[in-house]
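Dropping the structure in here first, questions after.
Just one protein chain is left out here, and the rest sit where they should.
Let's look at chain A:
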Amino acid sequence: MLDPTPGRVPLLRAAAVSKSFPGTKALDAVDFTLGAGEVHALLGENGAGKSTLVKCLTGAYRRDGGEIRLNGTSIDPRDTLHAQRLGIGTVYQEVNLLSNLTIAENLFLGHQPTWLGFVSTRRMNRDARALTAQYGLDIDVTRSLGSYSVAVQQIVAIARAVRLSGKVLILDEPTASLDAHEVDVLFEAIRGLKERGLGIVFISHFLDQVFRISDRITVLRNGRLVGAEDTASLDRLRLVNMMLGRQLEEETRQTGKTGMRYDAEPRLRFTGFGRRGRIAPFDLPIQRGEVVGVAGLLGSGRTETAEVLFGVYPHDSGTATKENRALSLGSTRAAVAAGFGFLPEDRKTDGIIGELSIRENIALALQARIGWARPLSIKRQRIMADDFIRRLDIRTSDAEKPVGQLSGGNQQKVMLARWLATNPEFLILDEPTRGIDVGAHAEIIRLIEELCEDGMSLLVISSELEELVVYSHRVIVVRDRAHVAELVGEDITTETIVNAIARTPVRTSEAAEATI
């Protein structure tokens, strides 16, 4: 591969770094090269391996294979503190500083200037003022960190990381909770560091910001390196393609499912449905036996659409009808009562109860629906569980095994079984194939197709575009928290989806700046 600065040793070079977790290969021989004075964006969807790579670089994880060289010397950071001493500092989205301490204390914690063993507060505060001034901050360093905005806290975190490490700075989603003006302040600080010769790794899912600040872009997908290119030579379309689509093989180009008839009254019709700050109002009719795919980049409003539909965050505008009758939604209870099911993206935190058995996990939603006053007998639960274990091919010794001991794909099937037990009419699946192995992947796709043949309506969110193309009758494209395009039947190809996602949006940051 091309070296960004030929003839010179790059500041940081990771070669063929690998990392596996039980059941998944999180990083598969990934190369990454960072030059001095370079802002290098690291992009990829959830589960692409960005954070695993960063954690290998900062010592939070020990890599399984490969080599990391800093200034030409091989390093093997044991933990984040060790990485920091070697010269690699990290700043996370949630500011990892102590809001109860003063700005100066946060900057110098563990390294306070002392005199005869006592902390010299005056000198510490003077140094802190000088340090924050370098970053363009004019603040009272003796006040507690918590009394300042997230942007200031973020810059203080950067100042601390740079002071302690000084060679490589990794910024993990630093702008996620900042407004447009604060982003400008942060970028100004980043440019200053770049001039001082630091290498900066910038992780963000805001493509506008990536194009504004970065010199070079590395894209990961499913734990593999897709490519590394200079930002100037990349356009939005090609970047989104790298992030979402495999290189298309012309011959086997596939399109979405056809044959869905849209002249009948839909089973469900959402009109002007939305919630401020989450997803702009949208219209969404869904037919019996239809699979509607939702495509978009991370943070674009995919999951938000599902959460508002299911009432996790109640809608504040719009109406819903079911077979022409008004439907009152607004809570998950109401959604379940209306025959909805929702398989969330992060099954570990949002759905699966690892300590309970497969049988108990499957019985949960049905039990909730019929009410706790009429408990399902153990016998009926067992019959039901055995039935789903057979139908969904859940690999387990028996139904009493705690779900936490199953592999990711089988956990996903248990979650699916939980909702299928309630016999839903409308099932929402958020990234159903995330983090599961290839075999289970194909089985889940087959299941989705079977369910829709049985007449169930499905809304499936996925960042795997090939997958969406395979099973969707219709694909909704979301961008910047709004539904921006709809593709039907033959029009659905990975290419059309990527085009719709990448179409340069109205510069939202400019619009935001104008209103401030």
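Simple rule for what comes next: contacts are C-beta pairs under 8 Å (C-beta built on N, C-alpha and C of every residue); 3 or more make two chains touch, one makes a residue touch a chain; residues count from 1.
Just so it is clear, contacts and distances are computed from a predicted model.
A.B. asks: Pick, from "Tryptophan synthase alpha chain", "Cell shape-determining protein MreC", "STAS domain-containing protein" or "Sugar ABC transporter permease YjfF", the protein name that UniProt gives for the chain of this complex that is not shown.
C.D. replies: Options "Tryptophan synthase alpha chain", "Cell shape-determining protein MreC", "STAS domain-containing protein" or "Sugar ABC transporter permease YjfF" considered; the missing chain's recorded name is "Sugar ABC transporter permease YjfF".
A.B. asks: Thinking of the whole complex, not just what is shown, which of A:39, A:57, A:70 or A:178 touches the missing chain?
C.D. replies: The single option touching the absent chain is A:178.
A.B. asks: Using the document's definition of touch, tell me which of A:99, A:258, A:317 or A:405 contacts the absent chain.
C.D. replies: Residue touching the chain left out of view: A:99.
A.B. asks: I'm checking contacts with the chain that's been left out. Which of A:121, A:134 or A:231 qualifies?
C.D. replies: A:121
A.B. asks: Residue-wise, where is chain A in contact with the chain that is not depicted?
C.D. replies: 80-81, 84, 96-101, 105-106, 109-110, 112, 114, 117-119, 121, 143-144, 146-151, 160, 177-179, 181-182
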